[in-house]
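Here we show just some of the chains, and they stay where they sit in the whole.
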Amino acid sequence: MRIDNREFDQLREIKITRDYIIHPYGSVLIECGNTKVICTAMFEEKVPYFLKGTGSGWITAEYSMIPASTISRKARDSSRGKVDGRTQEIQRLIGRSLRSVVDMKAMGERALWIDCDVLQADGGTRTASITGAFIAMVDAFNKLKNEGKVKTIPIKNYLSATSVGIIKEGAVLDLCYEEDHKAIVDMNIVMTDDGRFVEVQGTGEMSAFSRNELNKLLDLGEKGNKEIIEMQKDILKEMGGLEFER
Amino acid sequence: MRIDNREFDQLREIKITRDYIIHPYGSVLIECGNTKVICTAMFEEKVPYFLKGTGSGWITAEYSMIPASTISRKARDSSRGKVDGRTQEIQRLIGRSLRSVVDMKAMGERALWIDCDVLQADGGTRTASITGAFIAMVDAFNKLKNEGKVKTIPIKNYLSATSVGIIKEGAVLDLCYEEDHKAIVDMNIVMTDDGRFVEVQGTGEMSAFSRNELNKLLDLGEKGNKEIIEMQKDILKEMGGLEFER
Amino acid sequence: MRIDNREFDQLREIKITRDYIIHPYGSVLIECGNTKVICTAMFEEKVPYFLKGTGSGWITAEYSMIPASTISRKARDSSRGKVDGRTQEIQRLIGRSLRSVVDMKAMGERALWIDCDVLQADGGTRTASITGAFIAMVDAFNKLKNEGKVKTIPIKNYLSATSVGIIKEGAVLDLCYEEDHKAIVDMNIVMTDDGRFVEVQGTGEMSAFSRNELNKLLDLGEKGNKEIIEMQKDILKEMGGLEFER
C-alpha cells in the first residue's frame, strides 16, 4: 500500500477551478492532491522577432514557485538574479508541450503567455501545470474566438501530463512528494487524447532501469493520462460543448 | 458616489482565510475587495551576519505579483534579472512595519521570512499585505510558542494598514485600482491598535496637497485602520484568545 | 541643546554653488552642514517608449553615493551588480517630486536627467538632493529657453525638502547623521512655495508616533521648507529675476 493509501495505479484526486483570477483570458487553479498550481493564459499582440511577418503565433510558458510552496522556504529567483536550471527545464517542457497541440498559423501572429505559479508543492507540479494550463489555454482561445479574433479554437488535441516512477514497493502512478523524493526512477509523460506521446522524460535517479520496467511505467502513464483527459472532456462539456479545430 | 457604490469613508469587504497553505508556520489569504494576497510567515534558524551573536532576531519581507495578477501581464522580475524599484520600496515598507511591533530580543536569534504574493491586484496590495502578514505572523509565533521555542508571542501591538487618497470627488478611504489610477493624492497609512502611526507615506501624484487635505486623509486613515484592527481582534479571539507579550 | 548647538527648529547652514561642473545644462553643489551633494540636470532629446509621440517630456532622477561619502566605505552598486533598495526608494522620491512641479507638456518631448551624487553624507542627503536638483533644473530649463527650445521655464512652483524627526530630546528640524541614526521617528517632507505638500514620508523607526507628534513634525517641516524656499528665491533673483511659467 502507498503512503496515502492509494493503489499503485491510482491518481490523486484532481480538482480544476476555472476563472480563478479575473484579469487573464484563461485562469485555472488545479489541485492534484496537495499540489496546487495557478495556470493562466494571457495574449500579447506581438510575437518574438523570429516570427515577425510570418503570420504564425507563439506560446511561451513561465513557471515559478512561491517561496512558501515548499517545506523549507524556496528563495526567489528574482532575489538571486537568475532563473535556476530546474525552473528553466520545466518552463521549456510546458511550452513545448502546449505548442505541440496548437495550430500556430491559425492562432494568428500573437503571443500566448502561459504562467504556472505553484502555490503548494507536493510532487508533480510540472505535470499538473501542463494539465491545468491546457484548460486555461482552451478558455483563453474560446474568449478570443468570441471576440472574433480567431475563427476556430486553434487546438488540435487534448493534452495532459502525469508522473510515474519506481519506488521501493514497485512502479506507481502520480507520485506525491514523499514518494518522489525517494523514487529510484522518475518519469514524466505528456500525452494527447489519441494515445500518443508528446514528451517522455525518464531518469534513473538512483539506479538505471530495464526495458521491462520502462514498459511498465509507460503503461501506467497511458492509464493515468487517459483518465485525466476524460476529466478535461467533462470540463469542456461544462463549457458548452466547445469544439476544437481538428 | 464611488465607482463601486461605497461611501467615501467605507472600506471594501475584507476576508482573511488562515492556514491557506500547508507548509508555512503562518499563512493567510487576505482579500480586500478584488485584491487578493497570500501572506506567509516562515522561520529560518539563522540571522543576517550583522545580528550574529546579539540574541536578536530579524524580519525580512518579500513582495511579488504573479504575472496574471494585473490587467496587462506583469513581466517576472526573475526574467528581467532584477527586482524593480516599486517592489523594493514595498518590501522595505512591509518589513519595517512588522519589525516595529515585534520585540526582536524576545523572538530569539532567528529570522522570520514574510512573503506577500499578490494573486490579484485591484489597488491597495501593499496595505493588504501588511494587514494580512500581521495575522500570518501571529499564527507563526503562536506555533513557535507551542513548540516551546519562545515563551510569549513577542508582539507588542496590533498592526494594520490602509490607503487613503484624494480623487476628483474628494478624499476617500481604501482606493480600488480605478480610483488609485486617477488619484490626485495617494497615501498609505500603517497604524497600531493604540492609534499611533508606524508609517505615513503621502504623495501628490498630480498636484500638491494642503495641510487641511492632509488632515482629512489622516482622519480617514485612522477610521479605516481602527475598523481593520477590530477585525484582527475578532480573528485573534477565534484563535483562542491569544495574548501578546505586552 | 542639540549635538551641534542648534535650536530644535533650526536648519543647518545651506550653501548652494551654481555651475559647479562645466558639461551639464544645470549643475549645483549643495551643502547642508556637512552633507554635500552635486545635483546636475542634462537633457536628452528622446523620451521613454511610453511617451513617444505624446508631446510630453519626462524627468528621471538617479542618486548615488561615492564610496568615500560615508563613515565606513559604501560598496559601489556597480560592483554588486544591482542598485540597492534604499537607493531606488530615494531616486523614485526625487523623480516624483521634481515631476510634480513641472509642466511636462510645456517642456517638450525630451527627457531631463537629474543626477544627485553625494560627495559627503551627514544626514538629509535625499532632501538636500531635492532642494539642490530644483535649482539645477531651473538653470537647465533657463538655458534651454535661451536656446529657443522652450518658450517659458516650464516650472509651476518652487520645490524644497527637509527632514524632521523625533529624538530623545524631542521633535527637531533637519537631522544630522548623529541625530538621524538615533531618531525614534524620521520624516521627509517635500513642499512647494504655496505651502502645500508634495511628499510626506514618516517612519516610526523605533516606536510608533501619535497624531499630536505628527502635527509637531509637520509644523517643523513647514517652517524649514519656508526658509529654504526663501533662499531659492534669492538665488533666482541672482539669476536675473527669472520667471516661471505660472
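Chains here go by letter, A, B and C, matching the order in which they are written, and residues are numbered from 1 within each.
Operating definition for what follows: a residue touches a chain if its C-beta (ideal position, glycine included) is under 8 Å from a C-beta of that chain, and two chains touch if they have at least 3 such contacts.
Remember, predicted model here, so these are calculated numbers, not experimental data.
Total copies of the shared sequence across the full complex, per this structure file: 6, with 3 shown.
We adopt the following convention: only the chains that are shown with their structure count from here on.
Summarising the inter-chain layout, the chain whose CA centre lies farthest from the centre of chain C is A.
Chain B and chain C have CA centres that are 29 Å apart.
Remark: chain A and chain B have CA centroids separated by 33 Å (rounded to whole angstrom). With centres taken as mean Cα positions, chain C sits 51 Å from chain A. The residues of chain B that reach two or more other chains are 82-83, listed in rising order.
By the touch criterion stated above, chain B contacts chain A in their complex at residues 21-24, 27, 34, 38, 40, 42, 44, 62, 64, 66-73, 76-79, 81-83, 113, 115, 117, 119-120.
Chain B contributes residues 82-83, 85-86, 88-89, 91-92, 96, 100, 157, 187, 191-192, 194-211, 214, 218, 222 to its touches with chain C in the complex.
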